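Here is the structure we will look at, set down as structure tokens.
What you see is the complex with one protein chain gone and the rest in place.
Let's look at chain A:
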Amino acid sequence: MATIERAGAPADRQGGTPTRSEIEDFLYLEAALLDEWKLDEWLALFAEGATYDVPTTRADDDADSADQLFLVADDYARLQHRVRRLKKPGAHSEWPRSRTAHSISNVRIVEAEGDEVLVRSVFVTYRAKNDVTDCYFGHHFHRIRVQADGLRILSKRSMLDMSSLRPHGRVSIIV
């Protein structure tokens, strides 16, 4: 049986605007790596200097973490720490680990310029632990760039479209 290539894009990608189908493959790969707890590989999808944030529920798409309280507003250093932390048994909320299913749909390229695109997608994430299943839903904005070695995330923003984060008590596994 042939090995399935796991890279987000062909290794010989020569730049230019990625297609939606390439973006979809890339987002599905990101979802799979989170579900499989391959967090180092997940982190490697981000370009150095990338940001990752999750505003509070009911925030606007363009909310600014310098002006208002967020749930997550990671610069690249804190994102690296987040991954390091989640791999430790001391991250009690994920030890033993939860089981998740990250589902991505409605993928649209909403801006494209050169080798960068802004992508809007809809997510539904199920998280199960301690006999409780939580459902998170909302939409992601990914700013993605084509690099010589494949696609990379420049920024990821996850908007939670629930009216509040209830009954959930955590977003410890990245939405």
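Heads up, the rule we're going with is that a residue touches a chain if its C-beta (ideal position, glycine included) is under 8 Å from a C-beta of that chain, and two chains touch if they have at least 3 such contacts; residues count from 1.
The working rule: contacts and distances are computed from a predicted model.
This figure omits one chain of the complex; the name its UniProt record holds, of "histidine kinase", "Ring hydroxylating dioxygenase, alpha subunit", "ABC transporter permease" or "Acyl-CoA dehydrogenase family protein", is "Ring hydroxylating dioxygenase, alpha subunit".
Only one residue in the set A:A91, A:I109 or A:L154 touches the chain that does not appear here, and it is A:A91. Considering the full assembly, A:G169 is the residue among A:G16, A:G49 or A:G169 that touches the omitted chain.
Residue-level contact of chain A with the missing chain is found at 54-59, 63, 65-73, 77-78, 81-82, 85, 88, 90-94, 130, 132, 164-172.
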